[in-house]
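One chain of protein is taken out of this complex; the other chains stay put.
After this line comes chain A, so read on.
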Amino acid sequence: MLRTGLFLIFLLLSSVFCLEDSTEEFEEHLSIKSLKDGRVAFSFTFKTLLRDAIPRDPRTLAFDNDDSQHYTLFPLTLGQILRQYAITELHLTLNAGKWNYDAWGYPDEPDVGVGAELRAWMAGDSISSIDDRWQGVRNALAGLFCASLGSLDEQRTTSPRSTFPPEGALPDWGLPHELRHASHASEHVCTENLTPFLKLLPCKSRSGLAMLLNPHRIFDADWHGIGLHVIWRPEGVEVRLSVQLVSDPLRVSGQKKQDWSFSSLFDRKVEKACPIAKSSRVSVELPSSGVYRVYPEPPQVKDGIAHYDLKNANEVWDIGTMWPTDFEYPLSKPNPALVPFSVRRNLLGSTQDRGQLSIVLTNNEQDVLQLLYLETMPWIIQFYLHTIRVHADDALRDDLISNISYILPIPHARPATFETVLTLPGQSTITFTMDVAKAFLRYTEHPPDAQRGWDLPPAIFTPLRQSSHNSTNLGKRVYSPSLLVDLATPDFSMPYNVIIFTCSVVAFIFGSVFNVLTRKFIVVRLEPQKRSESSPSKNLDSDESGKPDTSKSNVH
């Protein structure tokens, strides 16, 4: 009796200690920044770390005897997808809106290209196996996130060489790792994408910072996006889920003050801490100018950032900032500039068969800046590389462009990958122009709303920095807005017209020829006493005057 009692107590204690075994950790963090134009940028980061885990070696895919996966915090659906296709690193973002770098600075998560963007690092010994797994992971994520990622097929997939280095580490299996990148600028993001996203979190949206994720307010924000990042770090596999949004308290509240709080912007408060989160923090970047009050009183302020720890205290959190005076919209651009360069991309031209791609880059700093410019253009826009002209202040400068790497587009099969290094002299503006030709699509390739046009994916600019070891480091990426190209559309009613017209003509011809061949014309004299001698055939054509033909003619 005593021994069974002790044994049970021992079991209970050992199970408690097992729960303390930290093979999986979950951390959440919210970073808030008030922007100069009155808006507020929020960046939610939910990190789940699976300690000592390694991505699956693709050579084991043939054996189909993967270890069974038992997770407590790590999302199982995502783990199954990652292991089934042996993915080392994965980044998926779904964004809507235009990130205004000039007014808002850099985002916390750099992937702010509009629409859907998916990129993955996979190891493999053959291109076909990598492409098959790329198709598999696209469709699996399309099913998981309720997004049309299945349409990111080979017509949108590229492998840029330099712009996207792996964010984490790549395991050394002796196999080369390859990058696959695809984007779809016209993809929408809505509540159906947020629902499975929240299901990947350990606490879902019931407690912790995820309680604030109210879809009615997130998708009303001026810019919003959700992202999934899977990285292998030396500690293990990290899954980072991020939600970023830029809200406008002036529009939401309808008042002239830029006051904001959780309840005014999200219509929610953090009422319960997530019990399994290792840390749950909120960082509010304190504006550098102006008189304001941040409430509740921050327990710790370091480097101009107020830190709140939501984990230990068990209270309802409604963090906010109040200003005593009305908001005055800044009339000039921020000085010093928030990003070292500004970019404007346009498609010039008024015809539907050719145009000109124009990039205008302004260097806001005194030093020379080198940019890596990536263009993953669908094959519907074909570049003429010999027409590239780079002008700095109206003077043609061939020396400002170098290291062009170009993978040709294959019509109906592959987009163009164009990477080049542009040099911007200090405090100057350069203009890059290149003539392009617009394709004439096949009848079945047009989308249902063909007259709207096609969205072109954003161009990506990465500053290059010479580090002390004479190797280049990449700075923070900048995404240009997407473009809308108007292609020539056919008259979609023509197939119907052709069918109707041809069938009518064939029917007329056939009918006439058939009648001529089979109809026999007989002259019949109809006189009253000789009516009984008339032809018994029903196909009587009467040729006299006055007497109506009483028999029904069955010739058309």
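Convention: contacts are C-beta pairs under 8 Å (C-beta built on N, C-alpha and C of every residue); 3 or more make two chains touch, one makes a residue touch a chain; residues count from 1.
Just so we're on the same page, contacts and distances are computed from a predicted model.
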Chain left out of the displayed complex - its UniProt protein name, from "Gpi-anchor transamidase", "Proteasome subunit alpha type", "Signal peptidase complex subunit 1" or "Cell division control/GTP binding protein": "Gpi-anchor transamidase"
Options A:196, A:298, A:334 or A:349, residue touching the unrepresented chain: A:196
Residue of A:142, A:276 or A:388 in touch with the missing chain, whole complex considered: A:142
Per the touch definition above, residue among A:71, A:219 or A:292 touching the missing chain: A:219
Hidden partner interface residues of chain A, rising order: 96, 135-136, 139-140, 142-144, 146, 148, 150-151, 187-192, 195-196, 214-220, 447-449
